[in-house]
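Only one protein chain is missing; all other protein chains are in place.
In this document, chain identifiers A, B and C correspond to the written order of the chains, with residue numbering beginning at 1 in each.
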Amino acid sequence: MSEAATLPEFKPSDYKTDLKPVWCAGCGDFGVLTGLYRALTELQVKPWETVVVSGIGCSSRLPGYVDTFGVNSLHGRALPLAAGVKVARPDLTVIAVGGDGDGLAIGGNHFLHAARRNLDVSYILMDNEIYGLTKGQAAPTTPAGDKTKSTHYGNPEPAVDPCELAISVGATWVGRAFSGDLKGTVELMVKALRHKGFAFLNVMSPCVTWRGDDQFKSLKAKQRQLPENHDASSRAAALVYTRESEIVTTGVLFDVSEPTLLDRLATVKVNALAGKPQSTVADIIKSFQPSF
Amino acid sequence: MSEAATLPEFKPSDYKTDLKPVWCAGCGDFGVLTGLYRALTELQVKPWETVVVSGIGCSSRLPGYVDTFGVNSLHGRALPLAAGVKVARPDLTVIAVGGDGDGLAIGGNHFLHAARRNLDVSYILMDNEIYGLTKGQAAPTTPAGDKTKSTHYGNPEPAVDPCELAISVGATWVGRAFSGDLKGTVELMVKALRHKGFAFLNVMSPCVTWRGDDQFKSLKAKQRQLPENHDASSRAAALVYTRESEIVTTGVLFDVSEPTLLDRLATVKVNALAGKPQSTVADIIKSFQPSF
Amino acid sequence: MVGAGGDGIVTMADVLSQAAARDGLNVLKTEAYGPQIRGGESSSVVRLSGDPIYESGDGADVLVVFSWADFSRFKGECTPARNAVVLSDEADPVARTPEDLGLSADAVWIKLPFGKLSTDSGAKGSKNLVGLGVLTALFGLPEGTLRRAIVSRFGRKKAAVGEMALKAFEAGLLLGQTLPPMPERRLAFTPGPAKLIMSGNEATAIGALHAGCRYFAGYPITPSTEILMFLDEWLPKMGGSLVQTEDELSAIGAVLGASFAGEKAMTATSGPGLSLMTEMLGLASMAELPCVVVNVQRGGPSTGLPTKSEQSDLFQAVFAGHGDMPRVVLACSDVEDSFHTTVDAFNIAEEYQIPVIVLSDQLVAGRRETFDPASLVHEVRERRLPSAEELTDYHRYKETPDGVSPMARPGVKGGIYQTNGLEHDEEGSPGSGFLLHEEMNAKRYRKLRPIRDAHTFHRRYGPEDAEIGILCWGSSKGAVREAVRHANERGQKVAAFVPQMIYPFPKKELEAFLKGVKQILVVELSYSAQFYKYLRTFLDLPAERTHVYKRSGGKNLTVAEVDAEIVALLAGERVQERVSA
Partner (left out) sequence: MVGAGGDGIVTMADVLSQAAARDGLNVLKTEAYGPQIRGGESSSVVRLSGDPIYESGDGADVLVVFSWADFSRFKGECTPARNAVVLSDEADPVARTPEDLGLSADAVWIKLPFGKLSTDSGAKGSKNLVGLGVLTALFGLPEGTLRRAIVSRFGRKKAAVGEMALKAFEAGLLLGQTLPPMPERRLAFTPGPAKLIMSGNEATAIGALHAGCRYFAGYPITPSTEILMFLDEWLPKMGGSLVQTEDELSAIGAVLGASFAGEKAMTATSGPGLSLMTEMLGLASMAELPCVVVNVQRGGPSTGLPTKSEQSDLFQAVFAGHGDMPRVVLACSDVEDSFHTTVDAFNIAEEYQIPVIVLSDQLVAGRRETFDPASLVHEVRERRLPSAEELTDYHRYKETPDGVSPMARPGVKGGIYQTNGLEHDEEGSPGSGFLLHEEMNAKRYRKLRPIRDAHTFHRRYGPEDAEIGILCWGSSKGAVREAVRHANERGQKVAAFVPQMIYPFPKKELEAFLKGVKQILVVELSYSAQFYKYLRTFLDLPAERTHVYKRSGGKNLTVAEVDAEIVALLAGERVQERVSA
């Protein structure tokens, strides 16, 4: 890193608020939060030029702990808010965060369309395969057959692989991390934040309360790094590492460069002006005055 | 067809109501409607044991023209309604229909989850690459760059391929048809209706009013049949025929057999009863009476 | 004027309106369509006058019908006056009688070869221009201006097309000149400076741009889509952005995001969309995010009557939302007012950091009206930003006397805060203590007082010493105002009060209006009498002197309806109507 040579302006603690996380001791989200502090530090993002937006859930409490601008919005609506911020203010760094229920159940449609539009936002999903905040109901990522507080006799629904979904619906950068692997998580966050366009990072982030300590151990055991020679520009190659059950592959699954929503909206403006100066309200009003 | 041997009980006209479609002359949806009459006839489905559910849009007017039970619900909500009907009454044949805006914009989340659950419903999407009823705004299927009533300077959003989406999110049967090809459409509808699980049929159904007559002609020119040797059981093979631009391949892209939502809910019941007789409210009440 | 698909009714009405506006006439134009998606029958009512016009008029002085079959589909939307001049196509196979139409003896009915003449003139399919020609000859419409309007409309791309169109017009003109003149029916007016002519939706969109709105997110829905389409054309030319979102949840979400980011932002929708936005409006209220939501009412409930007007989203606008959720509701009552109300909406939203809902309706939004370009002037207010000093120890939700705390813009050092929809303290940090909740509720509601005090928007028509006081809102204003004028002309002491601010309500002003009023008449197009019930929540409306005229929408309020109520009231004959639960 060239930044390392000069004294960095911001330390990880500069991104930390005074609020004590409400999370359970041992919650995977602590790892994500620490990772984010470090990733922001590595990128030396100015806190006041950064907005972290979330929905509702344990994981969605995260913006309160990051000393940048932040919005803890409504369950499922992180991405619409994030889109509004970014399109209105392209100068800001916008990061959306939240849980698997938030992003894939109630927020699924926004995920789909943010990815399709290649919205210039990084989206970090804390995937614990459960609804944490509401005390342990099945999420769209909960494996079929699992017993939860809302699936007493086994979950009757197959789980979705968030990375597969992201790749299929148009995300231009897709990664998978494990919050127990801090170094890897930071690395991936940095890459996601550097990506131009919609970057989706699925962080496996255990819920010790509703999925048990086992989730940590089993993820640790299952974690594999992507092979060095993985071709992240190939959709087909990326899809090989989705719907895994016995292993969990972490790394940058997919990474392509496509015009982003902001690029395309900029083109719209160019086309609209067609070389002429910006219009004023007076111009518009004039156009309503019959002038034949 | 073995049914052809005996005199069929229902003719296509038996599935027709007295209501005159409000569609523009030449609208592609006429082909879909005629196709559905024929498909129902071929399957000899009992009209009173069939429910056609739609959202809102030109295409969503269809249930009013089919003499089965029908619900013209809300914009984007055909699939939730259809799910309620089917789970509550597995004995009924349930068909969901609607437009690309209805199913992929506002209704995108339900599409995603209905497919993931492998809901036992056939879903026929009339894809005209536009919002017809509201007079010509861009749909999620409108190609990038196209000018519409809401994209004066060219659509800044890439289009989604509904079939790719369906395959990626878990539909177990995915087909593409062209409403100008009645025979092909009927064949595919019959197959979709026979499929056990979530069957998604994307019918390219031109909007002559907002996309012009060209859409018909160009689709006709672009239409290709799937090769005979296509392996519909392979996700990867199916995906080859998505995101097409110069051609439009029709046929059964994907067809696999997986436990359906109803199968899994049946298992839940079996697990719940664990061989014991059904519970009564009295049993429940008793469980709240301290008995130590 | 009424015709089948392809008869060009819409164009005919449009050309006429444009020409009249060009010559400084007042114009009010409405349109209606059949259920077909496109190419179906249509009708249009154009009212022209040198005097002010408040609504469409109950009965047309002149009725042009190309197809009687289609005419019958527009019952209630296109009715001739009893003494109307009716011009119909002699080739129409359907026969009608003056009795069918309720015409009186002094009506005039002329059957003309519109279709034939159009073909003969060489401009096939131009019945509408032939019709315009006839009208011009018969009623003294501005001939030269109409010619220019036609050329401008049809000849823009190809001069030949314009000339062809003119031929049809001239043919009609000639035909008209052969008809017995009706001097007493001719339009009397002096040409003046050109007026603006636009729809309520357009005025709303222009109001937004004038107020500084540079971000719009929306999802199409009749009858509001025109706002989205208009802004799609203009916002990029003004450096703004528009996103057509995947649904209304996303639209209002993006608006709040843009607002948080410091932009003036809005969305526009209609009933179903507003219902979907209910939860997100609560976030706006709780997190104190300025935003403007324009809701163009149509017939409800549910998908209802998407192309018809109604005033039944009042409850949704004023009361919807879980929890105690302050918001502001404004209503626009005509086209010009749509501009001003939208600017007011932004001013209030930004100054008080509160969601503002603008209730328009299909009637106002869809009709075209003329007005003076000079009237589009309106002060623009801005958000309160933290001062440099405030930024040294910034609390986003600091308690203030008026409840408004300075709101930092992202990018400003020292302005950092995290907001949320959870109850929160002055910093924005979540808290669930009762006292905090009570204080914060009080802070959020406190803002309503200065809003009401500073913006006592309402109109008042009729004499100061009125005996009958009519209360109505929104687009009902047109018919009520005209009815009040009629009554006053008859010497009856009738006045009307029309609030522009619906919530909070200009209560003092209403109470002042009602002082001395003997009988109160509430007029509205809502089956369940939403306006009346809403008024009751803060106003004592004694049963013995309060009357409610309410009905479903689907047909615009007519002057005759209001007239009849006034007359019955004055005669002591009005039966008290039971308002259902």
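Just a few scattered comments:
In this section, a residue touches a chain if its C-beta (ideal position, glycine included) is under 8 Å from a C-beta of that chain, and two chains touch if they have at least 3 such contacts.
All of these numbers come straight from a predicted model, not from anything done at the bench.
All shown chains touched by the missing chain in the whole complex, by label: A, B, C. Of the options A:53, A:92, A:105 or A:239, the residue whose C-beta touches the omitted chain is A:105. Here the missing chain is touched by one residue of C:116, C:384 or C:555, and it is C:555.
Only one of C:325, C:376 or C:494 touches the absent chain when the whole complex is considered: C:325. Among C:237, C:308, C:368 or C:396, the one in contact with the hidden chain is C:308. Although one chain is hidden here, its contacts on chain C can still be listed: residues 35, 75-76, 270-272, 274-276, 278-279, 282-283, 285-287, 297, 299-308, 310, 312-313, 315-316, 318-326, 420-423, 430, 432-434, 436-438, 441-442, 445, 448-449, 452, 503-505, 526-528, 530, 533-534, 536-538, 540, 542-543, 551-555, 580-581.
Seen across the whole complex, the unshown chain contacts chain B at 17, 19, 46-49, 51-53, 56, 63-64, 66-74, 77, 79-89, 91-92, 109-110, 112-113, 265, 268-269, 271-273, 278-281, 284-285, 288-292.
Listed for chain A, the residues touching the missing chain in the whole complex are 22-25, 27, 56, 58, 72, 74-76, 105-106, 108, 131-135, 137-138, 140, 149-153, 209.
Here is the rule we use: only the chains that are shown with their structure count from here on.
Chains joined by the most contact pairs: A-C.
Work out the mean CA point of chain B and of chain C, and you get 38 Å between them.
Centroids of chain A and chain B (each the mean of its C-alpha atoms) stand 31 Å apart.
Shared interface positions of chain C, defined as residues touching 2 or more other chains, are 233, 236, 246-247.
Residues of chain A in contact with at least two other chains: 109, 112-113, 265, 268-269, 271-272.
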